[in-house]
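Heads up, one of the protein chains got dropped from this complex, but the rest are sitting where they should.
The letters A and B name the chains in turn, as written, and every chain counts its residues from 1.
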Amino acid sequence: MSHDQHFRVWRGDSDKGELVDYPVLVNEGEVVLDIIHRLQQTEAQDLAVRWNCKAGKCGSCSVEINGKPRLACMTRMSTFDEDEVITVTPLRTFPVIRDLVTDVSFNYTKAREVPSFAPPEGVAPGEYRMAQVDVERSQEFRKCIECYLCQNTCHVVRDHEENKENFAGPRYLMRIAELDMHPLDAADRKEAAQEEHGLGYCNITKCCTEVCPEHIKITDNALIPLKERVVDRKYDPLVWLGNKIGIGRKSAKS
Amino acid sequence: MTDPIESPAVEAEAAAAEIERHDYDVVVIGAGGAGLRAAIEARLLGKRVAIISKSLFGKAHTVMAEGGCAASMGNVNPNDNWMVHYRDTMRGGKFLNNWRMAELHAKEAPDRVWELETYGALFDRTKDGKISQRNFGGHTYPRLAHVGDRTGLEMIRTLQQKVVSLQQDDFKATGDYESHIRVFHETTVTELFKTDGRIAGCFAYYRSTGKFVRFDAPAVVLATGGVGKSYQVTSNSWEYTGDGHALALRAGATLINMEFLQFHPTGMVWPPSVKGILVTESVRGDGGVLRNSEGKRFMFDYIPDVFKEQYATTEEEGDRWYTDADNNRRPPELLPRDEVARAINSEVKAGRGSPHGGVFLDIASRLSAEEIQKRLPSMYHQFKELADVDITKEPMEVGPTCHYVMGGVEVDPDTAMSLVPGLFAAGEVAGGMHGSNRLGGNSLSDLLVFGRRSGAGAAAYVDALVDVRPAVAEADVDEAVKRALLPFSSATEGGENPFVVQLELQKTMNDLVGIIRKADEMEQALKALQDLAVRTRTVTVEGHREFNPGWHLALDLRNMLLVSLCVAKAALERQESRGGHTRDDFPVMDADWRHVLLVLSALGEDNVELVRQEQVPMRPELLDLFELDELKKYYTGEEIGGHRADQGLDKGAKA
Partner (left out) sequence: MSSTTDASAGRAQIAARTLRTDRWWLPPLTTFVAFVAWVAYATVRSFLQRDYFVAEYNYLTPFYSPCVSVGCVPEASHFGQFLPDVWWLPYAAVSLPFLLLFRLTCYYYRKAYYRAFWLSPPACAVAEPHAKYTGETRFPLLMQNLHRYFFYIATAIALINTYDAILAFVKADGSFGLGLGNIILIVNVVFLWAYSLSCHSCRSIIGGRLNHFSKHPMRYKAWGFVSRLNTRHATFAWITLGTLAFTDFYIMAVSAGWISDLRIVG
């Protein structure tokens, strides 16, 4: 029921670091985070790892396990062979603070750049009426636990530090999609999605969707529909012509 | 990286020199539902607010809340109103609740929920486009606003996004996002500062760098949540180390109702690494039933007399209730949590448990696979991914898990201020609202109602400060630095690993002050805690101050110890069984204990003092909301002398 497994954990800070080998006990039913905790309790008391709920609901324990961005609390040890070497490293897109903990402030900065929900004018609290079918799409995106695995995996910033300034990342482009599809949001977000938040950087290679622990269809349901909405606004010759000769759409939202 | 420490005094001096300092009007400790709502309110009232959070912004324990937020909006059943909600809350708490808090809560909850929609929340909808409401244990009508089974996530995200929205407003006005609200995340508060008996600020460290930071502020709102991490089997995360409870005690405030801990009846029991993780009550609200190893729906055998009239006595009637709630009584699986938790405990003890020591919770045979995935998506994933169990095909194994502390800081119901001027508390860290047992769904609404009230209370307190603000005494800062660095110092050389002490503390509380309590075991626990107190003071840690989990735990440990002492002491004192407090040696509820509050205050760092205090009697018109027959089950004869029925008034005359 128990066995020893070979773990390699990245230890270090922004100056230097290395993969350190640990043989460690694994019991039946455990997840990677349990093993990290066992290391803390035994030979590496000061091993830094960020975690919280341990139930896949808070999105704190994002790391890379054998090179794949995962939640440590949702990666069962039974998915590995007993003689497999398991390498645990910090998220590679963000600056490392120490060991497995990274500085994710990039995400908070981007969150702040997305204009918030714009309440409809003249609708008092308690008077909001929305049909279930109209809120369902945005509800899917609100399942996001902000683990930032998508932000970490997206090659636009993972492989190109310089793009961080102009690209909000899948999580926040999805936030824009969520608000744009909100049945009562009063703002129009299509222009800004393309011009300010870098939707055009996305080449829909779908890694965000692949790593999403909430199984949100980020690319198919948020990013591509948002791209199409931008096309509606910016690249549709009929709309362009209409605007030129003064027959604008009667409303931004239908 | 810091060098190995020569002497704590030298280190303290060096550390004091580099202490970052901030001035705010209001400091909110905790970034869960209550803390964020408090911060929003204080900011809306023009105050400069700091939010201090132990984890990242948006990760607070509120995300774990699944079922919903109770508010008598009457969207699904128009018969619902605040009075019904009030009655349910008092009943659930076995009439030990602070009735004024329960009243405010029931009256204000709907407005607080509707307000969230203006912040952008997207609740599930009814057919006519209103907020949908679901059934839950102890609630007479469908009352819980919800989003699938991730309501807590929706709430934290909504409040987080509202904070961001206010920051965007501030940015437009001042050019600085953080001019009025700043979030200090991954920052832990270790001390509150008082000057002349009033709050002057607090002391904290950044978890990532280990650097110290002080906040000078006349008002502090505690919104730190609960104490569950003192138990081995708990649904609570590492953050729930009773920080607010302990900070309040050390600052001279009092705690009440600490003997009442809610053990949620349905936590996961297997695999071991996830033992305790919550299985939402919605599973039962949506039709899930509890069975023992013989396949029997045993809850029918555990309906207590006080609830006989409200619950179905046959499976047929219970099943009919899901589709026709007006003409049938609800199934006993939906009894208040304490009743269900005790029943499961008894079944397991009687040898009728499941293979891993729980009972079976069966939704697979009650709903279609599609329906289950739609209504309980995160439960489906939780079991699939953590236990490799497909809940659409097989039953879950569940057992009680430490979930919520009803006890907390004694506060003024209207302003949420504690006995210490300038110190406020809201949410789980505040005591009184839920009496001896909290109803599911009343927590999220509690966060909103009293989060807002504490923010408003703090703002009003700051406004009323006519003289200058209390200044933090430098000696207090030095003292705080020294205490924080103690685990690194030579004074604790040869001390234990904090993880070892923590495990022992958790085991002690779990085994000796758990769901069923006995006097001798609790005495044993108190002895063990005395010993653990010494060991807690001398735990030692290795390494440096940057993101060092051992050090963090060493500092949290003293809070865990202090609240554990409170729980054990109060539990030993209360010689009856009521709500979240079950005594094997005093198995019945005793009306003479109903009006007694056990009040705890600190004696130094690791000892507490307990005194009894009379509960303030309920306002007559609130008492009149109940039938005399019901009150008689809880109250002593002389207490209900003023009831309308005793004065010959009939029900119609009150309204």
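Everything below uses one rule, namely that contacts are C-beta pairs under 8 Å (C-beta built on N, C-alpha and C of every residue); 3 or more make two chains touch, one makes a residue touch a chain.
Please read all numbers here as calculations on a predicted model, not as lab measurements.
Visitor: Which shown chains does the chain we cannot see touch?
Guide: Even though it is not drawn, that chain still touches A.
Visitor: Among A:Gln5, A:Gln45, A:Thr75 or A:Thr93, which one touches the chain that has been omitted from the display?
Guide: Checking each option in A:Gln5, A:Gln45, A:Thr75 or A:Thr93, the one touching the absent chain turns out to be A:Thr93.
Visitor: Which of A:Glu64, A:Glu146 or A:Glu214 touches the chain that is not shown?
Guide: Among A:Glu64, A:Glu146 or A:Glu214, only A:Glu64 touches the chain that is not shown.
Visitor: Please identify which residue in A:Trp10, A:Trp51, A:Phe117 or A:Tyr148 touches the non-displayed chain.
Guide: A:Trp10
Visitor: Spell out the interface residues on subunit A facing the chain that's missing from view.
Guide: 10, 12, 14, 16-17, 19, 64, 66-69, 84, 87, 89-90, 92-96, 102-103, 131, 133-134, 153, 155-163, 180-183, 198, 200-207, 210-211, 220, 224-225, 227-232, 234-235, 253-254
One rule holds in what follows: only the chains that are shown with their structure count from here on.
Visitor: How many Å are there between the centre of subunit A and the centre of subunit B, using C-alpha atoms for each centre?
Guide: Comparing mean C-alpha positions, subunit B is 29 Å from subunit A.
Visitor: Which positions of subunit A touch subunit B when the two form their complex?
Guide: Per the stated touch rule, the residues are 13, 27-31, 34, 40-41, 45-60, 74, 76, 78, 97-99, 101, 103-104, 108, 111-112, 115-117, 119, 125-126, 128-132, 135, 138-139, 142-146, 179, 182, 185, 215.
Visitor: Which stretch or stretches of subunit B touch subunit A in the complex?
Guide: Interface residues on the subunit B side: 55-59, 61, 63-64, 73, 110-111, 114-115, 117-120, 122, 124-125, 128-130, 132, 147-148, 150, 153-154, 157, 161-162, 164-165, 167-168, 171, 177, 208, 237-239, 270-274, 277-278, 378, 381-382, 385-388, 497, 499-500, 541-544, 546-551.
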